[in-house]
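Quick one: the structure is below, and I'll ask about it shortly.
Excluded from the complex is one protein chain; the other protein chains are retained at their positions.
All chains are identified by letter, namely A and B, in their written order; residue positions are counted from 1 within each chain.
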Amino acid sequence: MNALLLTAVFGVIMMLSSFLLTSKTAIRGLAVSGMVIVLAANVLEMMGIVFFKIDTKDMIAFDRFSLLFNSIVFISTLVYFLLSARDMEKVGINYGEYFALIFFVLCGVTLSSSFHSLLILFLGIEIISIPLYILTGSDKRNLKSNEASLKYFLLGAFSTGLMLMGIALIYGATGTFSTNGITTSPTSALVIAGMLLLMFSMAFKVSAAPFHFWTPDVYDGAPTVFTSFMATIVKVAAFIAFMRLFNDEFGSLQSRWQLLIALITAITLFIGNITAVFQQSVKRMLAYSSISQAGFMMMAIFAMNADAREGLLLYSAAYCLATIGIFAVLMKLKDYSFDGFNAFAKQQPLLAATTTIFLLSLAGIPLTAGFLSKFWMIKAVAGTGKYLWLVIFAVLMAVVSVYYYFRVIQAMYFKEGDGQTIEASLPFKWTLVLLAGIIVLLGVFPNWIIYWLYF
Amino acid sequence: MNITQILFWFLSALTVFSALMVVVSKNPVYSVLWLIFTFFCISGHYIMLNAQFLFIVNIIVYAGAIMVLFLFVIMLMNLNQSSEPKKHRWLRMAGVVAGGCLLLVLVAALKNIDIKKQVAETNTGDIGLIGNLGKVLFNQYVVPFEISSILFLSAMVGTVVIGKKE
Partner (left out) sequence: MYLLMIDWWFILEKFLLVGFVVTFSLLIAMYTTYAERKIAAFLQDRRGPNRAGPFGILQPLADGGKLFFKEEIIPLASSKFLFVLGPSLAMLTAMLTSAVIPWSTPLQIGGRDVPLQIADLNIGILYVFGVVSLGVYGIMIGGWASNNKFSLLAAVRGASQMISYELSMGLALIALLMLTGSLQMSVIVQNQIVHGWHVIYQPLGFLIFFICALAECNRTPFDLPEAENELNFGYHQEYSSMKLGLYLFAEYVNMFISGTVMATLFFGGYDIPFVNEASWGLSPNLLAFIGFVVLLAKAFFFLFVFIWIRWTIPRFRYDQLMNLGWKKLIPLALVNMVATAIVMLLRNR
């Protein structure tokens, strides 16, 4: 509740700051301090200190899972602000509004991680989506950005329509919006139809194949600084919503949807990884890599056990932090192709080293958070005792993913080139080092996160 | 068959027909006009449920505001039959098959549900009157109601960001 209200309040504050404050440094400072306050308030709520006592009529339920997830998201956003907030200046003149929109998105994230009613789910997903359509198109003079925005908007609106229809069918069958689980038996066909519609719309939002077609174009067309935000924080938020929905509401129907989710998972893994191999631009490769990572996260939805919940949280942290780091480095470059990274290590050894750690984490190499989170996912699926082919397939695909992540490392260290001159300030470098440190530490001590889930 | 049922079937047939015409019409302006007509038919259904507030809000918001803007844009872009993009025949077939499958599933889902046994309140049900609706909205559903303000605020901020001159 703390985080929900504070993010909304800071959204309004940032909106006002855009015309009250003239200095961009001041706006940035305000946003960062706002983020720190939101994070602190959320941690306090985890310790049981709630500032606002609001009777939500059992529509929002802040449990440990959602609070912990919110903390992960807020930490990632804080890191994102520290690394990339300066790059938002290049996008356009509405600097304060960009922060306002991001705070509104975070408000939607808290909603979609803690909803206990389908209405709140809808509102949460919409509050996430609408500011994103705008951020995607915020580079107004760039045709690609405009196209991406429109494409995202149309497909997003379509999937929201699917979701609403699903909610309507579920409401028609159960007579309630609250996600207490389907108890009626035998399950009516209406529930199944509604569940499928909700599943497809959520698959749209997390860009799982075959609903992923918008992802590469939108991530590629959007200003890189916002791609970084929506490929990470927003994507994992949609996953949490997906998980909560299918755990709370459709948990009792698991046997009915498991095969479908398994298929979606397999297709997502396949398409994401195989297509990423053929990309020439690192930005586009990262878009496809986000699809393939979505495939791994889908395994948590598939398994839906204790391991899956722990794993999804760990995965969120690992994936968000690493991808934000890579994008932060990518934004400093002018050439987004693989060749742009040629001889990067000679020019910026520190940045190259941290980037290598991020890439290793995404590829799932041991001693990084990425490895453990993938391990958790596979463990969760194996724990269900069914569909072992999915485990084997996932491992296979993880091996494929090593190829395209290592291409970047190879370009950085082993290729000759003139090397782009980039400017990176000292705080930027230290933040990146800190980030790399967190990723390695999480890879060794994952319990630092999982501990919070239970105590 | 009493008058309510006659009206219901009449309106339903009209709704389905006009909704089909939205899709079938070649000229986008006609499509929009049929869409407006569809909204009116749906509003008619609200009236049948005695949901007067929903009826009028549907007209004000959809027919009166959103569709005007639709028409606005289409007229200014001067879209004509000739500018309609040519779709591949297989693509169309795929669309028809996919839509048909969805229809089949939904009809199958709706065919044997138990709701149809409950008769919807029409004459005596006054839950749709504005006073009752307001009470429900501000008591039971006050949280989503207030949260939707964030949604609208973010949409407004977004509009300004997109619309402002640089």
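Going forward, contacts are C-beta pairs under 8 Å (C-beta built on N, C-alpha and C of every residue); 3 or more make two chains touch, one makes a residue touch a chain.
Source: prediction; values computed, not measured.
Across the complete structure, the visible chains that the omitted chain touches are B.
The missing chain, though absent from the display, is touched by one residue of B:75, B:104, B:136 or B:160; that residue is B:75. One chain is missing from the display, and on chain B it is touched by residues 2-3, 27, 29, 33, 36, 52-53, 55-57, 59-60, 63-65, 68-69, 71-72, 75-76, 129-130.
The working rule: only the chains that are shown with their structure count from here on.
Note on chain placement: the centre of chain A and the centre of chain B lie 32 Å apart, centres being C-alpha means. Note for the complex: chain A touches chain B at residues 8, 11-12, 15, 54, 56-57, 59-60, 92-94, 97-98, 100-101, 104-105, 107-108, 111, 117, 119-120, 123, 126-127, 130-131, 133-134, 137-138, 140-141, 169, 172-173, 188-190, 192-193, 196. Residues 105-106, 108-115, 140-144, 147-148, 150-151, 153-155, 157-158, 160-162, 164, 166 of chain B are the ones that touch chain A when the two sit in their complex.
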